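For this view, one protein chain was removed and the others were kept in their places.
Take a look at subunit A:
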Amino acid sequence: MEFLSLLDLTFFLLAALGALVGIVFGAIPGMTATMAVAVCLPLTYALGLNHGLALLLGLYVGGISGGMVPAILINIPGTPSSITTTFDGYPMAQKGEGEKALRVSVIASVVGGLISAAVLFFFAPMLADFSIKFSYVEKFLIILLALSVIASLSSNMLVGIFSGVIGIWLSLVGVYSTSDGGNGKTRLMFDFMEPYLFEGFSLLPVLIGIFGISTILLEAEKGVKNELSGERVKLGKGGSGFSMSIFKGRLTNLVRSSFIGTFVGMLPGVGGSAASVLAYTQEKNLSKDSSEMGKGAPQGLIASESANNALTGGALIPLLSLGIPGDSTTAVLIGAFTLQGIQVGPLFIPENVDTWYVMMTALIFANIVMFFLMFYAIKHIAKVVMVPKHLLFPIIVMMCVVGAYAINYGIMFDVWTLLIFGVLGYVIQKVGLEVAPLIIGFILGSQAEVYFVKSLESAGTFSIFFTKSPIAVVLWILIIASVVFSILMGLKRRKVSREEASQ
């Protein structure tokens, strides 16, 4: 237990400060955990490795969970991985259950974070060996499985799939980067667009635009009415309507989603947003009653938030036992080690046992701090919805613009992207297309492409997708089950509505 001597009050203060700053970053649309870690990275020089790691891991945990706040309260995912949180969180907030939604999410987050930390601690080297069994083919299939949520998420399956395809198409705009093994050429655009769209549309401005700006446009269309009195009643004395009984019968969901999050985090190159989408799909497919999901069901929040916080531990697995970051934030985190001249690779843990224990301590402590900070601050945070809309909306728009401008360190086109997709999001809903499938297509599309092309490139035949490995076969079974299930659900829904109509 020599590492205990490395822990001091400053260590814990830094981890707590990290969690706090991280939550703020996560909660401001357009600022992400990755950004928070990147900004504070040079501080590790001054702080030394252990204190630096405490701060950075705090930022990481805080940043990922902070994303739930705007997702629930104003329908803007604060981080890409909280996208599925908006599906049920915002409807709940609209029903006046914002506080309840936040509490459910915070608990799910801390459970997800701690489960993944435990997995990291006990099984890291073993799981790293398992994760390298996932080659391009399996990674493509994982993403395909996550994409299959489109079918079950849409209210009209054909329209949903069409929207999803549009999303994928939009994600392919821009260069097929040589660092992804592409040819470095741009596509799906005219030459004059190249200076702006060389790297395609940035993810976050698109997300914020399509969710946030379009919501505001839809609200603006309704005009400002005085809806406040009603909401005040709902938020008032009656309490938040939250009790631990919400989690009754949801334990399987909680644990399953946490493991899905950890697992997806563990696969290098499969982005974090796939984790919450996948967990959400599985809850939708496997739970006894998923009819309320998407309309404001706590079970959706549990799936989404536990999975996205479980990413943290998961993404650290390949980082610490292979030297390969599991997601974009850990890719920045790796800089803390290189700046200190510490090699990360398969021998990192055995050669840096103290650092390893220090990181585990920081990770668990940050999760606990995050929980207390958020759980007790929720009452105040939830009051955001009580701010009159004519004041709230301009502030949100301003924050969105600042966030979009900042995300790639000052690219004006990102602000245009925000506005373009804001208007697009508004129009899409007017013409009856579906936003959620479109955005999931957009998030996962480019990854799917890269792995699809690379699989074909290395095998030279389509049959590789079916014959690569037993893992691939299992994934196909899951994909087929997911699709069949959505079709059955769709048919059932149609039957029910027909019966209702005939009565």
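Note that in this section contacts are C-beta pairs under 8 Å (C-beta built on N, C-alpha and C of every residue); 3 or more make two chains touch, one makes a residue touch a chain; residues count from 1.
Keep in mind that, in the parts below, contacts and distances are computed from a predicted model.
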*Among "histidine kinase", "Urease accessory protein UreF", "(2Fe-2S)-binding protein" or "Tripartite-type tricarboxylate transporter, receptor component TctC", go ahead and choose the protein name stored in UniProt for the chain not displayed.*
"Tripartite-type tricarboxylate transporter, receptor component TctC"
*Residue of A:31, A:110, A:374 or A:448 touching the missing chain in the full complex*: A:31
*Which residue among A:4, A:132 or A:188 touches the omitted chain?*
A:132
*Where the missing chain touches subunit A, by residue*: 8-10, 13-14, 17-18, 21, 24-25, 31, 35-36, 38-43, 45-47, 51, 55, 129, 132, 135, 175, 177-181, 183-186, 195, 198-199, 268-269, 318, 322-325, 331-332, 334-335, 337-339, 341, 343-348, 402, 406, 408-409, 454, 457-458
